[in-house]
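All protein chains but one are shown in place.
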Amino acid sequence: MAQKVAVLGAGLTKFMRRAKETGKELSFEAARMALEEANMDISEIDCVVMATAPDMFDGVHMKGDWLSDGAGAKRKPYMRSYVGGGSGVFAIIHGWYLVASGLFDTCLVVAEEKMSSTMPHPQGAFNAIYDQFLERPLGVNLLWIFSLEMMRYMHVHKIPLETIALVSVKNKKNGLDHPCTQKGIAGNYTVKDVLNSEVIAYPVHRLMVSPVTDAAAAIVITSEHEAKRRTDKPIWIEGVGWCLDTSYWTNRDLYYPKYVEYAARMAYEMAGIKDPRKEIHVVEPYDPFAYKELHHLEGLLLADKGEAPKLLEKGFWDRDTKDGIPSCPSGGLLGVGNPIAAAGLMKVIEIYLQLKGEAGKRQVRREVKRGLAQAWGDLMQVGTVVILSK
Amino acid sequence: MNVYIIGIGLSAPKKISPEVSFREMIYEAAEKAYLDAGIEPKDVDTFVSVSEDYEEGTAIFDEYVPDQLGAVLKPVHTICADGITGLASVFAQIKTGHFKIGVIEAHSKLSNIKHHFHVHAMALDPVYVRPLEVNPYFVAGLEMGMFLDSRGYDELDTAQVVAKNKANALLFGRSPFGSFISPEEVLLSQPVSDPLRELDIAPNADGACVIVVATEEIAKERRGDLIKIAGIGFAEFTPNIERWEGDADYLRVAAQKAYSMAGIRNPLNDVDFAEIDDTFSYKELQHLEAIGLARFGESADLMREGFYDLSGQLPVNTTGGNIGNGNLSLMNGLRAVYDAVLQLRGDAGNVQLENPETALIASWKGLPSSSGGVLILRREG
Partner (left out) sequence: MKFEGTPLDSKQFAKELNVEWKGKLEYEWDCGIALSKFMEGLKEGKILARKCYACGRVMIPPRMFCESCFRPTDEWVELKDEGEILTFSVSFVNWDASRRKKPEVPAVIRLEGASENMGILHKLGEVGDTLEEVLKNVKIGMKVKAVWKKEKEREGAITDILYFKPVKRKK
């Protein structure tokens, strides 16, 4: 039967547009920091899991193997999982099943992304995500898929652009309080600033898009008996869920992320949660684009379809809300940066810190006992969800 | 709680497969596996696929996994590792108690890559190794040289692996690569990266394999022998090829875990046959020694004595290994598991062993990696 699994330590590097450090060095720094907090040595780690998004960023095939030494995996059981952008939250799910299976007692979970290596621009690496037969020949572009989805979402629910811009405003302001925030990303923006920013692919404006980032994140997770003997304040993994929809994304109505709902339901069931709106006290949904946070909050069943934007206008998702559910208190990808896999794990770490009461200036106002982190990935396809509690 | 293999399906290895897309090829293997398992994909709780983007020519290949497995809107994820490590992922998920039936998939469309060595080159360290601009097979050549030197072996010792495996493949009859060839003829083939020659290298092939795994409760609802996953292990050594000492440490670590789980103290006694990665001929000997199916420096002699022949004490690569079946890249490990299950079930045709009970399968992720997995299967009932 499943063992209970806890998070004991977390590490993050700065989020940078261009890091001097290599991917291996970034992984090492984050891993070292997580081990330090957990008061553990690498020799006490039974297995290592790595999450990192497209190999094309680093320009290294079998990137997982290449990064393994930076992640402390020499002569250890090691696996790299890959669900595109969902990988950062999947990383903790991956570590969870390895420990919950009883096969391993301790696991080091590392997420790395070094996007700056790709020339001329990391965005180009995303061309190859599209179908090679029917889509790539059209001269596709990563932004298309987001702008097409955003347009559909706005159209079905009649959401004004101003409301979506509020997400950028909220998250970029929250990001000012995150110590790792990428330079030039966070700030006190207004809705007007966001809507005045360059239209890159209508309806997406530049300030609604998260940046390209290099960074790494890591956490240490252990089985229940290891956790209990090492700490008084373990943070438990209560539920996990993940779900992948069809690759035929043009056959789906993009206004609603069903795959996020299914992943969330799986996690809620595992955690015994019947009423998520009451039982989830803080949430970190994936926000690579401003509208995505709202899209995902609805998929997570924390708001009815089409309602998340209205709640946003009312301050329901604000960090200092008393009756609402604070969303992206970290600042999210819009406010801290988007090193794809590391960004997802950063969100998990944020929930961990919030539950421990160690989020400093970002600590939410309301009392929190249970939090949820979610990531998205692939071609508008993957939802990965983890629920932590204290 | 025990975990069993309840279904296997294969789209048989071919040199090229232009008549089917990767989707159609994997669908064939999935259909067969589900039929064999007596399930429908809607019964499956979790799906894992192993793949690497650069081999597919697609970024985030994970996107293209669910449809042909019937896994749409289900828990699906990709593990970038060899087939046995991928299978270990499914095994672990079932052991958590939250999943009852799991599926692992792997495939190869190596024929679609125009310059395979350019893909291999992308896996070499971009700062320290790639700029040397040497064909990546040099990594295998260097390791082979180191392996032969350290054991005092020569090229005839590794050539006998090629002879044995190609003969087994010919006998089994499924693969296009079987033939009768002598070790001396292997030494006449083109040198690729001394001492590695062309015939030492498993030729590329296309194919797909799907394996269904389930809990004991579900396995027992089926007729026929039960194939239990008695032990499984996986490990990474180091990507820094300068550190390699020619010993396949990744398999030594993986085997330790697998043996411990399976309660095996003396593998030579307890294992009836083995399917061992032989992507390069020397690898079979190197891997046998790493996992204790031969002592250091003894595998070549044992092989010469016929110890590993079909009629020997411990048959290795009964259907021909990768040299005999083709190099299917990340699918190699699963193809080996598939063939091991055929043996255990008594379905191995011309190469059928007499009443085998315990199989060991060892897989390697492929050039230029240093990771792999070891699986112990036991037939019950």
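Going by the order they are written in, the chains are A and B; count residues from 1 in each one.
We take it that a contact is a pair of C-beta atoms (placed from the backbone, for glycine too) under 8 Å apart; a residue touches a chain by one contact, two chains touch by 3 or more.
The structure presented is a predicted model; accordingly, all values stated were derived computationally and were not measured.
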Full-assembly contacts of the left-out chain, visible side only, are chains A, B
Which is it among A:14, A:230, A:281 or A:370 that touches the chain not included here? A:14
Considering the whole complex, which of B:66, B:292 or B:356 touches the chain not shown? B:66
Looking at the whole complex, which of A:44, A:135 or A:224 touches the chain that is not displayed? A:135
Using the document's definition of touch, tell me which of A:3, A:52, A:101 or A:116 contacts the absent chain. A:116
Contacts from subunit A to the absent chain lie at residues 12-21, 26, 29-30, 33, 59, 116, 119-121, 123-124, 127, 131-135, 137-144, 147-152, 155, 179-180, 182-183, 198-204, 214-215, 246, 248, 250-254
Interface with the undisplayed chain - residues on subunit B: 17-25, 27, 34, 40-42, 54, 57, 66-68, 70, 72, 109, 111-115, 118-119, 121-122, 126-127, 130-131
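Please note the rule applied: only the chains that are shown with their structure count from here on.
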Subunit B-facing residues of subunit A, complex: 1-3, 22, 48, 53-56, 58-66, 68-69, 73-84, 90, 94, 96-98, 100-103, 125-129, 132, 241-248, 258-259, 262-263, 266, 270, 377-379, 381-382
Could you pull out which subunit B residues touch subunit A in their complex? 1, 52-55, 57-60, 62-67, 71-81, 85, 88-89, 91-98, 119-120, 122-123, 125-127, 233-240, 249-250, 253-254, 257, 365, 368-371
